[in-house]
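A protein chain is absent from this complex, but the other protein chains hold their places.
Showing chain A:
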Amino acid sequence: MIIHTKEPVLEVHDLTVSYSRKPVLWGIDFTLPAGCVAGIMGPNGAGKSTLLKSIMGLIPPSSGYVKLFNRPLEDVRHRVSYVPQRESVDWDFPVSVLDVVLMGRYGKVGLLRSTGRRDREIALECLEKVGMQAYTKRQISQLSGGQQQRVFLARALAQEADFYFMDEPFAGVDAATEQTIVGLLRDMAAAGKTVVVVHHDLQSAREYFDWIILLNMHLVAAGPVTEAFTDEKIQRAYGGKLSLLSQVGHVMEKRAFPSREN
């Protein structure tokens, strides 16, 4: 079941994504309205992170396309912000909290220029928004999991984007951080920004999100929480893998078969 929206800020059209020819996402097709907090939900291996990375252009799709604000990503990159999974980086890297948040300004200042005083002010404001202003000079290896996540969030905020994609921001964080993040998401949506969050806790989903994208290698449902997040749909997404999809994917990988004929 897919409920489309009239004036979408995000359009994912028939997106198929493969890893070494093995499709992990099949024909994903949905739209999102502006100013919503959307959750990408699904069991382990459903392709949630893959979908996010593919929208961000980090993994090229085998077919289909993505449009943001009715444009290809390249045209609107400065309006889009990405929060990778916390575990994806080496937290022993020799940089401070402020250094990391300043990276959020790198897109604005360009490749060769360095960040200025204004960027620093914005970075500090963003750190305050996530309650990390006391940790500005701290080396990042000395942070707890929740604090690391807050730093990543502050970095994304520093981009001053209109669209935010967050990969598992609630994974391995303390309850206080989770509440801070939820509060921020609400504020952002109220300010007309759109937020897409990869999440896997079914209990809190109804409370956190107003739009749901339910995945299990294919799109099970997409739409407002009240309509798309029903017990029946959840059962379909989480009730065991679609073994035929994986089997066909496996054959395609083995025979190096293309996902489209041309």
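Keep this in mind: a residue touches a chain if its C-beta (ideal position, glycine included) is under 8 Å from a C-beta of that chain, and two chains touch if they have at least 3 such contacts; residues count from 1.
To be clear about the criterion, contacts and distances are computed from a predicted model.
Trainee: Identify the UniProt protein name of the omitted chain, choosing among "Aspartyl/glutamyl-tRNA(Asn/Gln) amidotransferase subunit B", "Tryptophan synthase beta chain", "cytochrome-c oxidase" or "Manganese/zinc/iron transport system permease protein".
Mentor: "Manganese/zinc/iron transport system permease protein"
Trainee: For the chain left off this view, which of A:Arg77, A:Arg120 or A:His218 is in contact with it?
Mentor: A:Arg77
Trainee: For the full complex, which residue in A:Ser88, A:Ser144 or A:Thr226 touches the chain that was left out?
Mentor: Going through A:Ser88, A:Ser144 or A:Thr226 one by one, A:Ser88 is the residue touching the chain not shown.
Trainee: For review purposes, identify every residue of chain A that touches the missing chain, sorted by number.
Mentor: Residues 53, 56-58, 74, 77-78, 80-82, 84, 88-90, 93-96, 99-100, 103, 106-107, 111-112, 114-115, 139, 141, 155, 159 of chain A touch the chain that is not shown.
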